[in-house]
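Excluded from the complex is one protein chain; the other protein chains are retained at their positions.
For chain A:
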Amino acid sequence: MTTGIDLQGSFIESLKQLGLSDGLSKALWIPLPSFLMIIGATVGVLVVVWLERKISAAAQQRIGPEYAGPLGVLQPVADGIKLVFKEDIVPAKADPWLFTLGPVLVMLPVFVSYLIVPFGQNLIITDLNVGIFLWIVLSSIAPIGLLMSGYASNNKYSLLGGLRAAAQSISYEIPLALSVLAVVMMSNSLSTIDIVQQQSGYGILGWNIWRQPVGFVVFWISALAECERLPFDLPEAEEELVAGYQTEYAGMKFGLFYLGSYVNLVLSALVVAILYLGGWEFPISIDALAGWLGVNESSAWLEVITASLGITMTVLKAYFLIFIAILLRWTVPRVRIDQLLDLGWKFLLPVSLVNLLLTAALKLAFPIAFGG
């Protein structure tokens, strides 16, 4: 297995050659990946917003945005700027501290979760032992932010909306965690790098989706519910509720909720791509391809190609899943709250439990195929 490109090592080495001390060059490296990730996530959100407008327009036989930039690509930027310049209102009897802190608490864990998303062998911020577990942990903080903003608005609709949103988030976390556990059991590691590596070697045939079809469906449904996407966007269902916990929010505070939900969608799609679609792997194993063509595995140009292919593949897979999510939004009707909870507790939870037990049994029976 090639180690690929070591950006961190080469960056620190080149700074050292410029005459900086060891500690200083390492300290200079630390903020770089985080900034890159924040910028990447924000650009990803802009792309998703544009895609959503365009695809929804196509689904309804409209044209969609087209004046702001070519094909309307600057439309999401215009939306964002509009939100920034809107007046930031805090209702008179609201709790100003909690009202401000709520949206931050909803959005921050999502951005921190990008720590564990790998785009290649070394193209990851940190390779943690508890990688995918950290993602589940961070997504469990969001209900607190929802409850906080619902409570601080000093409004019964908001309080009930916050409670509903938190209940939805909690009930779909359990099937999510159980289906992740099945994947983790097969790859014997919680680290996202190990999970992708376990799927590599056989190209598209080695991806987890063939071994975990049920887990994949359960995970994707739960991830959509966690992101409050349609058909599960009950917390902000504008017809039934008065916009749930977001009723009193305006300007950039509302924008943070908006940003958070879209970043969460991108992140969930990336995690699905990592867990079930082979992460950065090309449908044909690159190592095998290089072997057939007789190319040395450790040559520099091959590593550059592998790294750029890895980033492209991860992003492509994620955007394919986002495309499916947007299509779902315009084709599937919204569920009611009792249907939502029934689906979560009475269907997805038992199905994911059975899936976990089956995976354990198959792992014992066929240790070669199911990571013994």
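Note that in this section a contact is a pair of C-beta atoms (placed from the backbone, for glycine too) under 8 Å apart; a residue touches a chain by one contact, two chains touch by 3 or more; residues count from 1.
The rule is simple: contacts and distances are computed from a predicted model.
One chain of the complex is hidden; its UniProt record names it "NADH-quinone oxidoreductase subunit J", one of "Methyl-viologen-reducing hydrogenase, delta subunit", "Biopolymer transport protein ExbD", "Branched-chain amino acid ABC transporter permease protein" or "NADH-quinone oxidoreductase subunit J".
When the missing chain is restored to the complex, the residue among A:L71, A:V84 or A:I170 that touches it is A:I170.
Of the options A:L20, A:V104 or A:I144, the residue whose C-beta touches the omitted chain is A:I144.
Shown as candidates are A:L74, A:L128 or A:I204; the residue that touches the absent chain is A:L128. Think of the hidden chain as still there; on chain A it touches residues 23, 26-27, 98, 128-130, 133-134, 136-138, 140-141, 143-144, 147-148, 151, 159, 163, 166, 170, 173, 189-190.
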